[in-house]
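Omission of a single protein chain aside, the complex is shown with its protein chains in their original locations.
Letters A, B and C name the chains as they come in the text, with residue numbers starting at 1 for each one.
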Amino acid sequence: MNSQNPVFIPGPTNIPDRLRAAMNIQTADHRSPEFVNFLLPLLEDLKRVFKTETGTVITFPSSGTGGWEAAISNTLSPGDKVLVARFGMFSHRWIDMCQRLNLEVEIIECDWGSGAPADRYAQALAADTGHAFKAVLVTHNETATGVKSDIGAVRKAMDATSHPAMLYVDCVSSLASMDFRMDEWGVDLAVSGSQKGFMLATGLAIVGVSQKALAACDSATCPRVFFDFGDMTRANASGGYPYTPAVPLMMGLRESLNMLFEEGLGNVFARHFRIAEGVREAIRAWGLNLCAILLISIPIRSAPSMCPKDLTAMRSPTMPSRNTGFPSVWVLDNWLAGHFVSAISDR
Amino acid sequence: MNSQNPVFIPGPTNIPDRLRAAMNIQTADHRSPEFVNFLLPLLEDLKRVFKTETGTVITFPSSGTGGWEAAISNTLSPGDKVLVARFGMFSHRWIDMCQRLNLEVEIIECDWGSGAPADRYAQALAADTGHAFKAVLVTHNETATGVKSDIGAVRKAMDATSHPAMLYVDCVSSLASMDFRMDEWGVDLAVSGSQKGFMLATGLAIVGVSQKALAACDSATCPRVFFDFGDMTRANASGGYPYTPAVPLMMGLRESLNMLFEEGLGNVFARHFRIAEGVREAIRAWGLNLCAILLISIPIRSAPSMCPKDLTAMRSPTMPSRNTGFPSVWVLDNWLAGHFVSAISDR
Amino acid sequence: MNSQNPVFIPGPTNIPDRLRAAMNIQTADHRSPEFVNFLLPLLEDLKRVFKTETGTVITFPSSGTGGWEAAISNTLSPGDKVLVARFGMFSHRWIDMCQRLNLEVEIIECDWGSGAPADRYAQALAADTGHAFKAVLVTHNETATGVKSDIGAVRKAMDATSHPAMLYVDCVSSLASMDFRMDEWGVDLAVSGSQKGFMLATGLAIVGVSQKALAACDSATCPRVFFDFGDMTRANASGGYPYTPAVPLMMGLRESLNMLFEEGLGNVFARHFRIAEGVREAIRAWGLNLCAILLISIPIRSAPSMCPKDLTAMRSPTMPSRNTGFPSVWVLDNWLAGHFVSAISDR
Partner (left out) sequence: MNSQNPVFIPGPTNIPDRLRAAMNIQTADHRSPEFVNFLLPLLEDLKRVFKTETGTVITFPSSGTGGWEAAISNTLSPGDKVLVARFGMFSHRWIDMCQRLNLEVEIIECDWGSGAPADRYAQALAADTGHAFKAVLVTHNETATGVKSDIGAVRKAMDATSHPAMLYVDCVSSLASMDFRMDEWGVDLAVSGSQKGFMLATGLAIVGVSQKALAACDSATCPRVFFDFGDMTRANASGGYPYTPAVPLMMGLRESLNMLFEEGLGNVFARHFRIAEGVREAIRAWGLNLCAILLISIPIRSAPSMCPKDLTAMRSPTMPSRNTGFPSVWVLDNWLAGHFVSAISDR
């Protein structure tokens, strides 16, 4: 795992030196007055990235997958019905989690490489006259295929049917690199992590929670302790944490926010888009096929001056088959990697 | 949170430079062949620290609290009965978790500052002729009071009554700094973390799991996905991870094992004991009271050459009362900190 | 060379984490516009530490010894006469350098452990009616013995005799940890380095140069190229460097200045004095002898929250003899080190 070569994978992104320095700290006392003074503004500033004024941001020392579980287990009960579209590896895995947490899952099956079909969500919601659906789940940016979905359109579908379900969005690979509007889109649970748009190492789940979602915790009966929103919000309220936090990552998150705000969120999004477009143009010029119908790639989240490289899911003429252990692109000096290739090529 | 001053808190320990360097890495591809070759020996070598040959070691990007939840939710079912002694803040919190995960908890109440009473465990087990207890829980080293418990004695109590319950041990603050013998003591679930004896930042739960405990996963009905042993062991078997791992911490863990093995586990334990004894002698010489009846302190897990400082829970004549926000020791230049002071002084 | 244990040596000091982070950088382009914008304010701000408004600060990728050579070779010519007091290892070595650079050196021999004798300087200057002395050299703080000299008193001696010689001060171990007043004391050449009061690694000579000293460069015939003031000031004027600079150290110097200014120079000096006094009190309480008559020790230059430890030259009852290779204090877990012990104990 050579650390010299930038990674170009559909996963965690390269870490700017400034953030590596911020995370490279000695142990600090997480019960000191200084930590209190550090934590409260951090949580407040995170709301600017989610674009929420009424919601709350909760962090867990965990991965994005842990964020998913927190969102579900705090707000839903076994047997609750949820509506979700499957169009890539991550929506697929989210569905699997719902089922294992004993929810009843209605799946909108889509071609992998497409985005969330707002019209089909609308149909399903319109059909649910009894309001059985407690939650509508959408993946904002499918990491595996590089497809962005239109969350606003799903919200409109919900509003059009006056459906009271809560809206859950997986924004793990979109938040802080694409525009995300929690309040405007009426998102109740927005699940992200430290290792994508925040440009940090893996290890923090970062979840935006609406007031409606917080209220839902009271009646939700899925068991949870480590991921309990109540423990966390009560401790956070006075600048504390219910257990030992991942202080280095939180320090890194502070510096990440500083970088994002210094550049300006709009400029960050424009940079990612510009770089991604360049890559897509190059792929077209090379005569290769893009995987996605509407492809908004996963750019390298990075400082503005990072090399203009990007990763975009593409379908190579030499695409390895499903059974290849590691895809052939590995031999190309690690410049490309396609871990989800088998799943994609097989569909 | 000044990072210059060593911490002397009953929590995470100081991080040797060597481990900070090991964790200060660029993003690496956790699905690369190199990661496979890295992960398998890491997991194997961890078994040497648990002193288990038959068990398996499982890691989660989480804290020790997450490790507790993993241990319980993978092996027990709602309504299962467990036996546990309460003698400090951490055993207290473990009990709380069991209750919230819908277990039926029989509590052996002890003075805080004492260790696990093997005789009272024996009585309770002898009384349980119907073998209702599915699990016996013991905290090896109570971080808050600095008291070590005799796990072997609890095992003997179980064996004396031929009780089939599994033995769960919280070794968060003992593993890798005190002798721990998973196989010899017949421990089924041994829960630890990265931030104590392994001298790393917080963010990894490290759990030793016996074959009996792995088998119990099949029938355990507590829901779990993020913390699922099955997902993890299946992925680990081929050098993978079911989601994005906390690679920097795992790299740090590799180097931590290197340090522990270079010094020799026996030498590490002896060093911690020697330093702790020095502190206890000093406390006695200063005329202060030690909190614990049998006090085995939480030494600073560190390289052999660290300053001979230590933290031992002590009861100061100026012990702040329960309602003090932050204890007065804070003003003493951060040399001492007593976060659990209020809980202790109040009992 | 364990890097975990703070050093307590009469040499370079411990480096705060904040400065280690500042120096831990990737290669940057020292001919970029950014470097220009970085260098000019850095050099300007350094003047605040020297307390000079009229002088210039020059840096070399070198050690303090290189700073000495730069000061001499740029402003003096072979055969020039200089006046200097010898009262410790560093004044001794400075004299040696002058002699090897072909100056004629008049030495005021003092007891090691004493400071610069202003009265004897006054006598020598008064006797020099022909103004043969081109330079008067004084060591501000003798690192080896921990003695501070009164530079203002030497200046008064020069003024009393209206002597036109330039005043050269070795402030390697005093600048930025003790009050230094270049303009007020009329210092022409003030030689320091990165590894003491600036809390950085060794590798930068930092020299304050008065206008009078700059003018002296024109007629000085000692050969120099690497250490040439003219090359450096001409390049610096436009934000450049005559050869490749030690960029990491200069980045560290920027952050060091930030730290010094944030705390306030007066507070920094007071902190060093307070800590040093504490050590001296402890040494007296232990019944050991201080080496110096008037002992102002070499405090650990560090962030305010560093452990209240210090190093003060002291004469131990078990002082090793001259011929001991490494002094016995080494066995004491590196807490004390006495490299100059042999020189001191032998006098």
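General observations
Heads up, the rule we're going with is that contacts are C-beta pairs under 8 Å (C-beta built on N, C-alpha and C of every residue); 3 or more make two chains touch, one makes a residue touch a chain.
Just so we're clear, the structure is a prediction, and the values are computed from it rather than from any experiment.
Note on the undisplayed chain: of the listed residues C:201, C:217 or C:235, the one touching it is C:201. Note that of C:40, C:108, C:132 or C:222, the residue touching the chain absent from this view is C:222.
For chain C, the residues touching the absent chain in the complete assembly are 1-4, 6-7, 9, 11-15, 20, 23-35, 38, 61-66, 68-69, 73, 78, 96-97, 100-102, 193, 195, 201-203, 222-228, 242-249, 251, 326, 330, 334, 337, 339. Although one chain is not drawn, its touching partners on chain B can still be listed: residues 17, 21, 24-26.
Here is the rule we use: only the chains that are shown with their structure count from here on.
As a whole-number value, the distance joining the C-alpha centres of chain B and chain C reads 50 Å. Centre-to-centre, using mean CA coordinates, chain A is 31 Å away from chain B.
Along chain B, residues 2-4, 6, 334 each make contact with two or more other chains.
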